[in-house]
Every structure is written in structure tokens, then in C-alpha cells.
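Our next item is chain A:
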Amino acid sequence: MSAAGAEALLTIDGVGKRFGGVAAVRDVSFSVADRSVVGLIGPNGSGKTTLLNIVNGVLAPDRGEIRLGGSATAGRRPSDLAALGLARTFQAARVFRTLTAMQNLFVPLLHQKALERRAAHRRAFDLLVFVGLERHADRVASELSGGQQRLLEFARTLVTRPRIVLMDEPFAGVHPQIKATLIRCIRETVSREGASFLIVSHEVPDLVAMSDRMVCLVEGAVAAWGAPADVVQEEKVIDGYLGRSEEPA
Partner candidate 1 sequence: QQSPIVIGGTLGLTGAYAEPSTDYKFVYDRWVEEVNKKGGLLGRPVKMVIYNDESTPTVAQSLYNRLLDQDKVDIVIAPYTTFVGGAVVPIVMSHGKLLFNGGFVGINIFKNNKGSIIGSFTYQEPDYTRGLFEMLGALPADQKPKRLAVFTSQNPFTVVVRAGIAGQGGVLNYAKAAGIPIVVDEQYPPTTSDFNGLVQKAKAANADMVLALGLPNDTLNIARSVHQQGMKPMVFCTCGSQVTTLSAWPKLGAAAEGGFGTTISWPTQGYPGLTELAEVFKARGYETLPTYAIVGYAILQVIEQAVDGAKTLDQEKLKAYIHSNEFKTAAGTFRYQDDGTPVFSQILLQFQNGQNQVVWPKQAQTAQPVFAKP
Partner candidate 2 sequence: MSGLFAGYVPGHPILRGVDLTAQSGRITVVLGPNGAGKSTLLKTAAGFLVPLRGSVMLGDTDIGHLPAHRHIALGIGLLPQGRSTFPDLSVYENIELGGWSMRSDRKRLAAAVEAVLTRYPHLRELRHRAAGSLSGGQQRAVEIARMLVPDPTVLLVDEPSVGLSPIVARQVYQELRALKAEGRTILLVDQDVRAAIAIADYVYVLGSGRNDVEGDRSAFEGDLGAMVRGWLGV
């Protein structure tokens, strides 16, 4: 298990977290390099969301350390981390229900400098066009369908030009065609804006195709870490996660 390289943007080092009797995350270490996509897979309840919550500052780890761009994140609030360029989506989409789609994209811009903000306003609309919500720009978010809310959330993470984005199952419930667009978008963001992504998804083939590296959690611990093609070949991963009866669906 290779730990963080010096240049890594996000380093997760020996992180553990228990909820009462449940060890949700144990001794997890891996890193997300600058300008890269890391796929995070693992069976249900293996601790993926919990890990994102820890990285994100929502939960404090029991042990271990997270480093973002070289500095430890311990004790920082989520909004501090957001200011450092961290953005995320949620497993169950969380949009601001009474704000319009457009206004939803403005929320993350509150503490940005006025100039950047003006630019971001323009960018916001482009992002809506991109995820296909431009016709819904002025509709309140609660009136969007489940998939549309997810797309809106996706757009919301990108509006601030984050350095690293955590995504919890961004493709769930998204139409295959749009999913392809999103994947393209992610790759382009990496190459053009130099952002990094840590993506949780159960859609393994897509993830394999887009990730630079991949990590698999099983029962809270890292079961495999490395090149995507290798990870999905690992016995442990196949046994615990993919199953073998058919080829991965």
C-alpha cells in the first residue's frame, strides 16, 4: 500500500473511525495526486461515505490524519475546507429546496472575492447548460426530479473551481447519456482546471475507465489500491464487492 507521495494533493493517513461498536473506517491510507481521478469502491457499509465525511470535516476521525495541499485538516470546519478548494456531493442529493437552480449555484460563492464571483456568475449558467438544466434555471430546486437534483448538485460543486472534489455516487439515477457527459466533464476539468476528484461509485466499469487510481474499501479497511485495472482483478475485491458469477454488470 503506497502512502502519499510528496506532491499529493490529498493525503489520507491511517484514518480510523468508530461509531459505538461499529468500526466504520479502519486505518485507511491513500492519497489523491494533483490532477487525478481516484475511484473509491467498496460494498455497502464499507465506510466510503464515512471516509468522505471525515475528509470533508463533517466527522472528526478517531485517529489518523488528513492533509490537504500539504496542511492538516484536523479541527477545520467544512466551510474552511471549502475555502481551501474542497467541494463535495452527497449520496442522497442535497439541494436548497426553495432556491432556484441558478441560486443554488450561487450559494458556494458567498465568501469569494467580488471579481471571482462575477466571473463565477457567468460560469454558473454555462454549468447549467452543461448538465442540461438551463431550461430549469429559474425553477426552485424542490420541483426538480431526483436525477435533476443530482445534476444540479454536480454543477454546484464545480462552480467555485475547486481543487478537489469528493463525489458520492454522482451517477446514481442519472440517465446514461448524461452520465457520459458528466464523465467527460470530469476528465476535462482535470485536464483544463487541474482539479482532482475522489469519486465513490458502484458503476465500476465507468469508474475504471475514468480513474487514474482506484481504492477499494472492505469493512472499513483498504482492500486494494492501485491502477484501476489491477484493483478490479484483486481477489478480495471480486469476492467482497464485484462478485464473480457474471462479468461486472
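A quick word on the picks: all candidates are chains of the complex that A comes from, given by their letters.
Please note the rule applied: a contact is a pair of C-beta atoms (placed from the backbone, for glycine too) under 8 Å apart; a residue touches a chain by one contact, two chains touch by 3 or more; residues count from 1.
In this text the structure is predicted, and so the values were computed from the model without any measurement.
J.: Please name the candidate from 1 or 2 that touches chain A in this complex.
T.: 2
J.: So in the complex, the part of chain A that touches candidate 2 is made up of which residues?
T.: Of all residues in chain A, those touching candidate 2 are 19, 22, 41-49, 91-93, 132, 136, 143-148, 151, 169, 172-178, 202, 204, 241-243, 245-246, 248-249.
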